[in-house]
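And then chain A:
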Amino acid sequence: MNPLWALVPPLAVIPFILLLGEKRKNWREVSILVAGVALFLINKSIYNDLMAGGTPQSGEIGLLADYTLKLSAEPMGVMFGLLASFLWVVTTVYSIGYMRGHHEINQTRFYTCFAIALAAVMGAAYADNLLTLFVAYEVITISTFPLVTHAGGVDAKKAGRVYLGILMTTSIGFLLPAIVWTATVGSSLDFVPGGVLADSGLSNGAMACLLGLFVFGIAKAGIMPFHRWLPAAMVAPTPVSALLHAVAVVKTGVFSLLKIVTYTFGIDTVVGSGAAQWFLPVAAFTVIVSSIVAFTKDNLKARLAYSTISQLSYIVMAALLATVMSVSGGVLHIVMHAFGKITLFFCAGAILVALHKSEISKLDGIGRRMPITMGAFFIGAVSIIGLPPAGGVWSKLLIAGGSLDTGTIIWASVLMLSTLLNIAYLLPIPLRAFFKPDPSLAPGEKATLQEAPPACLWAIVLTAFTCLLLFVYPQPLTELIGLIQWR
Partner candidate 1 sequence: MTEQLPALQILITMLAAPVCVLVRHAKVSWAIAFGANVFAFWVAWQLLLQVQDTGAIRYALGGWAAPTGIEYYIDTVNAAIVMLVAGISSVVLLYAYSSVSKAIPKAKHYLFYAAWLLCVTGLMGIVITGDAFNVFVFLEVSSLATYMLISFGDDRRALTASFRYLILGSVGASFILIGIGFLYAATGTLNMIDLAERIPDSQSQRAVLVAFSFITIGVLIKAAVFPLHAWLPNAYTYAPVAVTAFLAGTATKVSLYVLLRFFFSVFGEDYSFGQLFLNGILLPAAIGGFLLMSLVAVFQTDLRRMLAYSSVAQIGYIVAGFSMASQAGLAAGIVHIVNHALIKASLFMAVGCIIYRVGHAHIPSLDNLFKRMPFTCVAFMLSGAGLIGIPLTVGFVSKFTLIGAAMDEGWWLLAALILISSLLAVIYIGRVVEIMLFRQSREGGQASTGMAEAPLSMLIPMYALVIVALYFGIYGSETLGVANEAALQLLGGFK
Partner candidate 2 sequence: METLVVAVLLTFLVVIAIGIIVLRDLLGAVILLGVYSLVAAGAFVVMDAVDVAFTEAAVGSGISTILFLGALSFTSHKQKPRGHDSVAALVFVVITGGVLIYGTLDMPYYGSAESPAQTHPELAVRFIEESGSEVGPPNIVTSVLGSYRGYDTLGETLVVFAAGIAVLSILGLKRRRPEDEVLEDAPGDTARGASDNQQAYKE
Partner candidate 3 sequence: MTQLIGLYSYWVVIVLMMAGLYIMIARYNLVKKVIGLGLFQTSIFYLYITMGKVEGGTAPILVEGKELVYSNPLPHVLILTAIVVGVATSAVALALIVRIHETYGSIEEDEIKDIEAMEPDA
Partner candidate 4 sequence: MKLYPRQRHRVLQVVTKLLVPFVLMVGLYVQFHGDYGPGGGFQAGVIFGSAFILYGLIFGLQRTREILAPRVLHVMMSLGVLLYAGTGAVTMLLGGNLLDYDALAHDPLHGQHWGLFAIELGVGVTVSAVMISLFYNFASKR
């Protein structure tokens, strides 16, 4: 199937959203769900095509004289597309419950921007060349800006400034010149196995500069010091945070980086030129420091945000290590982390809707009021930490294994250290919820069940279940990764 179809459902649903509006919100949400399911099916069909040995691709649009906009499916993109479309459905289900439960305003605008962002994510997933990827990347930035500033207050405005400021500055200041440079020295901007820069004649130093422009230019990957936008975006409603932090924005960042390393530089070029050596320490630094910062945050969403920064840098490291195993692990980690983190955010939102609490220190004993939510939280946390029986363990193993290929154990030990920190800042939350006494209850009083709206709950259960499923049955993903052409 032509990957262009993947853009159709999210774009086609926009007129419906606008027309149906606030007055017929049920129909509006039904139409979004229909679009989501359609999108997932389209991605599934692209997946089938790919597995059957086809190379689905679209026609091209001449954006610039020699460079075109074109979509095509390759394993990483299909995986990302499947992930994003699946989570769109789930997030929509969740946000139906959340947005109503939380009485949010301007829901029409919210869903519209959401749909545009999704279309752009599809564009990024199936981008056939750097130019297309860049276009999609920028559209995501802009279409998610109104989501971040959704609340409309002074805080939201400030956060919006930081969000747009960092993402735009880096993408215009670093990413764009990197792409133009690539176009100048490489023969094309296309993504080709083995990379186009392999025989560009760039010196090792220049190669390192170029790679650096990409690494820092893609601030969506959250590498320090350009990570500030992510915690700032916390003012957004929880479904947005879930979307931003689990699917659309951050994953586009690391996904882009993985693709660029694999198909623009070529993993051999990255290793051969030694370019990555300059940036691996930065990624490692980010992993550790953001874990420590997460530890200090009492606000649940802020803690999750810093956790995300840390986890993203795993993938950045995976990309920079540039071995087959590590990059495979990075690709897999996109999925694993997505399911884990979205579960956690859903839970955070559910707690906010049901109990109006957002600080970790106030969560004592809520496990008895919201057992399902907190149970799911536990599973998500386990997956993020990378312990069995959740899927996160596979990707972490792959990345760690890949890092050993480089002949040093530094990077592996960074991962291990961060795992310990993960345990330290994530596990206490469910433990607190289940085992500490609830201070609002008189001694001996039984806690009443106060779960979030059912729509939220369904979504939470689904994602938590997937985390577990991916532990026992990761084969479809590994098969897909096996199709990646490395050289």
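These made the cut because all candidates are chains of the complex that A comes from, given by their letters.
Definition applied: a residue touches a chain if its C-beta (ideal position, glycine included) is under 8 Å from a C-beta of that chain, and two chains touch if they have at least 3 such contacts; residues count from 1.
The structure presented is a predicted model; accordingly, all values stated were derived computationally and were not measured.
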In-complex contact partner of chain A, selected from candidates 1, 2, 3 or 4: 1
In the complex of these two chains, what residues of chain A are touching candidate 1? 61-65, 68-69, 134-135, 138-139, 142, 146, 149, 152, 154, 157, 160-161, 164-165, 168-169, 172-173, 176-177, 180-181, 183-184
